[in-house]
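Note that this complex is displayed minus one protein chain, with the remaining chains in position.
Labels for the chains are A, B, C and D, by order of writing; each one numbers its residues from 1.
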Amino acid sequence: MAIDLDRCTGCQACVAACHAENNLPLSDPESAAKGRAFHWIRVDRYYEGEFPSIRVKHMPVLCQQCDEAPCEPVCPVYATYRNDEGLNVQVYNRCVGTRYCANNCPYSVRFFNWFDPVWPEPLPLQHNPDVSIRMTGVMEKCTFCIQRIQRAERDAASEHRQVADGEIQPACVQSCPAEAMTFGDLNDPESKVSRLAASGRATRLLEELGTKSKVFYLERSE
Amino acid sequence: MYLRGDFENDHSAAHALRQLRAVGFTPADIDVFSDEPIEFPKGVLPRPSRMSLTVVTGAVSFMLLAVGFVYYTQHNYPLVTGGMPLFSFWATGVIFYELTMLGAILTTLVCFLWESGLLRRSRRPVPIIEPGIICIRIGCLPDQADEARRALERAGARNIARMEVAE
Amino acid sequence: MERRSFFKILSSVSAGVAASSCSNKTDTLIPLLVSNTEIVPGEEQWHPSVCSECSAGCGVIVRVMEGERTVERQGHKFRERIAAIKKIEGNPLDPVSGGRLCARGQSAVQSLYHPDRVTAPMRRKGTRGTAEFVPVSWDEAIDAVSRSLNIQQSADPGKILFLTRPESGSRSATIQNFLSALNAPPPLTCSLASFAVERKASEVVFGWRGVPVYNLARARYVLGVGADFLGGWVSPVYYARQFGEFRRGRPGVRGRFIQAESRMSLTAASADEWLPLLPGSEPEFLTAVTRLLLDARLARDPEQLPPAVLNSIKSADVASLARICGLNVNRLERITRDLGESDAPLVISGASSPNTNSLHAVAAAHYLNALLGNIGRPGGILAPNQDLSPLPLVGSVSEKLKASNFLLLDYQNPVYSLPAAAGARETLSQLEMIVSFSPFIDDSSAYADWILPDHHALETAQAVVPAVAPGSAITVGLPFIRPLYDTRALDQTLVAIAHKMGKSLEPVTPERYVKSLLPPDQTWDQVACRGGLWQEAPKPVGNEVPRVAEAQAAHSEIAVSPDLARFPFYFQPYLSLQFHDGSGANLPWMQELPDPVSSAMWNIPVEIDPQSAARLDIRTGDWVRVQSPYSSFEAPAYVYPAAIPGVVSMAIGDGHQHYGRYASGRGANPIEILAPVLEPSTGTLALGGTRVQIARLDRAPAGFVQFSPRDREQGPWGYR
Amino acid sequence: MLRTDPWSEGLPKRCARITALFLLHAALSLAAVNQPVQFPHNTHMKLGLACVDCHTGADIRAAAGIPSVTKCMLCHAKLATNKPEVKKVIQYAQKGEEIPWRRVYGFSSDAHVKFRHAPHFEANISCATCHGEMSQETVAVRSIDFTMGTCLTCHRQRKASQDCAACHY
Partner (left out) sequence: MAAVPEVIPYPEVRRDLWRPLERTGRSYSIWVIILLAIALWGLSCWGYQLYRGIGVAGIRRPVFWGFYLVDFVFWIGISHAGTLISAILRLTDANWRKPVTRAAEAITVFALMIGGLFPIIHLGRAWVFYWLIPYPNSRLLWPNFRSPLLWDLTAITTYLTGSTIYLFLPLIPDVAQLAEHASGWRRALYRKLSLGWTGSDREWHALERAMKLMAAIILAVAISVHTVVAWDFSMAIAPMWHSTIFGPYFVVGAIFSGIAALLLVMSIIRKTLHFERYLTPHHFNNLAKLLLLMSLLWLYFTVAENLTVWYGNEPKEMAVFGDRIRGHFAPYFWIMVVCNFVVPFVLLGIRRLRNIRTATIASITVLVGMWLERYIIIVPTLSMPRLAAAWGSYSPSWVEISITGATFAVMALLYLLFSKLFPLVSVWEFEPHPAEQD
């Protein structure tokens, strides 16, 4: 995935899209005050400088799907691991809830189910049946909308073709009005995302940690 | 048959042991009972032990077992890890170390139980001793009994008695 | 990618997806009985519709899959499988949304499945304002409403007041027909998001009806003035899309963007440079820029301007204007030069928080654009999507309320969106009759005698004219799920009432609405399948630039509470992307979406600059009392490093007394304390212009939640 | 909102769920008796009907689906209308109601399994592999216990994906 910070307006459409797609638990003021609100993707905002020459930096941060993810080796039960497609997978039913992975995630993008999530009727009608409702005591995080990836791959397989570049769009990418986010296959040098990642503007978040994350941020240079 | 001789201090006991050894009793025939551990001078009552060696062997075999186990389990369910090694020696080093130590501990326990004879419940009689008394028990054939008794007397045993095998 | 596949599975035009009627006890699992004719478990359908969360009118596609709800039938609780809406995305065919959608639009599904929706028509039980209602049957409700409406109509139809949303389309056409059948005055709106000033300015200057379209995507140098077009202004999705194009959509070209605004809004945050204008100084700023442009001989077409305007600009003194704006003249000169020298310059102007002089500001921007020669050109200002039916009027709602007897509320909430000083509460409790069509009991519906709940927008058929669209556009949504509750579409209700009153009224269905405009090569079915009727913009015609007329000189006096010593702060409520005019506050997703500025969740803070905060000993999370000459409220403070000293801002949204469980009693309503001052040319409430004083409260700093409390990237212990 | 009734969730519920899993087998075979209509699979299959004739989703969709009563009535409007079980079906059809079948197969929500029939059908796995030989049975009962071991064994044998994320997400 590539995120163009020059296009990003910080509107948080991606955040809402993620909530809608992935059945994220609702918070309430009390739980939010306890730091238990869920946002698989969040828009970090930082202020740089002082008034009047102050600038705002908006940066959508989601699971970076690192190739060398710090969260993976520390899980005692293999509830999180990297699969063949390079996704960091979180297996809810295997997770025992040590929360070690969340501590070791430098991007702080892992969220924990402190309780069983509850939605007042009839809000559950909105739940996406393609995505599990996580129970208490398990970790969860952005999956790059694995349900969409799988669907697209299945569709392509049944039509005996390759998945086209740009055919798969996670909910956040799909919703972004400014088209700041691009999703595709980084292994394919011809894909749009590969070209963006190879452009001079691309950096990775906390690259110095060597996590080999797969989200590229295109700098907001002039 | 068994004889017992009680002594009041370890000097006289050591003396008795020397006497007994001199008349041909082997350390295997002799047991010394006391409330507290007694150190005898070297060679008086040698109790050869292979405990250290066994423990090392136990430790090493546990380590090998551990390596094998970890290797087996990680390959038994070849989890998709996207290029990470299934079996990583260094990352599992701590496991090997701990299991090695566990091996050492367990073998020590087993060795202790074996060498102390607690595992091998014998039907030899156990003397009841008063506090502070050192009791030497000699396992001997009836014809050796007199010789043993004399040796004990020479060493100044307070009390010499014959012991019956408990049924 | 385009969601081509959704063509394959589009709904048939007429048939809604029927809900299954299988039933069983709650504690046993229900088999998936619904099969090929109905909704298939695990299979998705996408249906086109239109987003009604704001007046932008984005075309959307809606994902429908099976869902399960609990219903009570004959005393037993059953779980029933129905076709349910899972997700809303932008319609890729729609030129406004282009397949994208803002956070608020995506949350529309939560207002559909909101646990506090009104499920049946209701009659008031308690006194007005207490929100105590008893459910009644539709027949009873319509009988009663039409009877009393009949009495009122025969007595004085002029005292019937219909408040509706500031949108045009089939729904508003039906409302207008209904009112004209009753000889009642046309509908009004009291929404804070009517953008009447922008419409008025374009009407005055260009003779256009509607908000002009800024072709941001093809501009190269953009100067934004007072319009938070990436935030809560007119059509955020459309402009965000344009912005993306503008920035990085063209190979080798990166548009440069300067925003002059009295608040660091989302738009200013995305700008290359932010010019912190003192509030209400937009006309001065634009005059100064225009003057500098003329001086630098960079104006391309000075003859465009009416002579009076030109003269007044020429007589302006840049230095003093710059001082009023709080800006440096050199900086203005640089920006003016860059603007004038650019290939495709554009000035985008609006009134995100209208002041009394906002018309003047927007008009001045139009003049500047005229000087830059970009009217009707690519990368310039384009003619608006001409309103196909008149919009509800804006203007002195509070006076009209007082003058009326019979009030009909269609998603309008005058209690919330009028200042306390306007006395809406008192007026509403004295009115003879109030009928609300709102599906939620909001602050104003709490005063209603009857609630005749409307369907949710996704359950109903409607055609909407987007506020901003390239070319002409009508977006159409047809129902594809069964209404969840015993509600009725507004047009059906109105028709039923009219019939009861013996008037003939035909509802304006989307089909009727669109049919008259259908080009010969398209059919209604096509429009319904695609989700709208969109036509390319008429090609900009060479030199034929619209007439530029002179706007009435608006006065620049903005401070309506001049007691500077007592009320030293300038207060400016603004429309946020999440809550818009406050109507988004009942959606839990919007409440827990961190505020882009303060990262606040579940409570909107007052933004105050660090200097003033230090002086008043206020820290983020402290509670403050904001006091205007009229009223006051208490809210948490956020020390906003990018706030202009002396300017206090706050997003509109919280402070509802009644609005469902997620909004009721939460936070404070900034409009409440405003001076009841209107923008003179339109009658829009002037959001800016009230002065306030601020004091820290000795209350425990609790109740203020931020998702990311930290707003600097570095720790405070940077170097030693 | 999130403030939940503490007595409605938690360990007892989970314990109950686990117990339920153990009892599932027995309970589900009992459920067969409780089906509103004693549908004889064998009779229908002897007539030459294939599984996918009625469970139309099994080959192309995620869910196999249970036929609507209208589908039953395609034949039973005329055929065998005097049999008591068929009469029940006709009654349901006349009332315009669906038959409230009880679920026989399925995963608990704790398992987080996303099972799709179609790929399994495409891999030429016969229905009987998981559902038993229905030509021999009357009312459907759960003949095979689905544990993760069951799935994995088959996936291993057929070299299908063993990625957790293939099924759990």
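Following the convention adopted for this analysis, contacts are C-beta pairs under 8 Å (C-beta built on N, C-alpha and C of every residue); 3 or more make two chains touch, one makes a residue touch a chain.
Since the structure is predicted, the reported quantities are computational estimates derived from the model, not experimental observations.
S.K.: Which is it among C:307, C:502, C:520 or C:716 that touches the chain not included here?
M.R.: Of all options in C:307, C:502, C:520 or C:716, contact with the hidden chain holds for C:716.
S.K.: Looking at B:22, B:60 or B:113, which makes contact with the chain not pictured?
M.R.: Checking each option in B:22, B:60 or B:113, the one touching the absent chain turns out to be B:113.
S.K.: Among A:70, A:86 or A:120, single out the residue that touches the unshown chain.
M.R.: Checking each option in A:70, A:86 or A:120, the one touching the absent chain turns out to be A:70.
S.K.: List every residue of subunit C that touches the chain not included in the displayed model.
M.R.: Residues 599, 708-710, 712-720 of subunit C touch the chain that is not shown.
S.K.: Mind listing the subunit A residues that contact the chain we can't see here?
M.R.: 31, 34-36, 42, 44-46, 61, 70, 73-78, 94-100, 102-108, 111-116, 136-139, 205-206, 209
S.K.: Mind listing the subunit B residues that contact the chain we can't see here?
M.R.: Residues 31-38, 45, 47, 49, 51-52, 55, 69-70, 73-74, 76-77, 88, 91-92, 94-95, 97-99, 101-102, 104-106, 108-109, 111-118, 121, 126, 129, 131-132, 137 of subunit B touch the chain that is not shown.
The rule is short, and it goes like this: only the chains that are shown with their structure count from here on.
S.K.: How many angstrom lie between the centres of subunit A and subunit B, each centre taken as the mean Cα position?
M.R.: So the centre of subunit A lies 63 Å away from the centre of subunit B.
S.K.: Between subunit A and subunit D, what distance separates the C-alpha centroids? Give it in angstrom.
M.R.: About 35 Å, centre to centre.
S.K.: Two-or-more-chain contact residues of subunit A, please, as numbers and ranges.
M.R.: In subunit A, residues 26-28, 78, 81, 83-84, 120, 130 touch at least two other chains, as defined above.
S.K.: If I count partner chains per residue in subunit D, which residues reach a count of at least 2?
M.R.: Residue numbers touching two or more other chains: 1, 116, 163-164.
S.K.: Which part of subunit D faces subunit A closely enough to touch in the complex?
M.R.: 1-4, 9-10, 109-112, 114, 116, 118-119, 122, 163-165, 168-169
S.K.: Where on subunit A does subunit D make contact in their complex?
M.R.: 25-28, 30-31, 78, 81, 83-84, 87, 89, 91-94, 115-118, 120, 130-136, 143, 146-147, 150, 154, 158
S.K.: Where on subunit C is subunit A touching in the complex?
M.R.: Interface residues on subunit C, with respect to subunit A: 1, 41-42, 65-70, 82, 84-90, 97-104, 106-107, 109-110, 112-115, 230-231, 236-237, 240-241, 243-245, 247-249, 254, 256, 264, 266-270, 272, 274, 276, 484, 577-578, 588-590, 592-594, 596-597, 599, 601-603, 609-610, 641-645, 661, 666, 702-703, 705, 707-708, 711-713.
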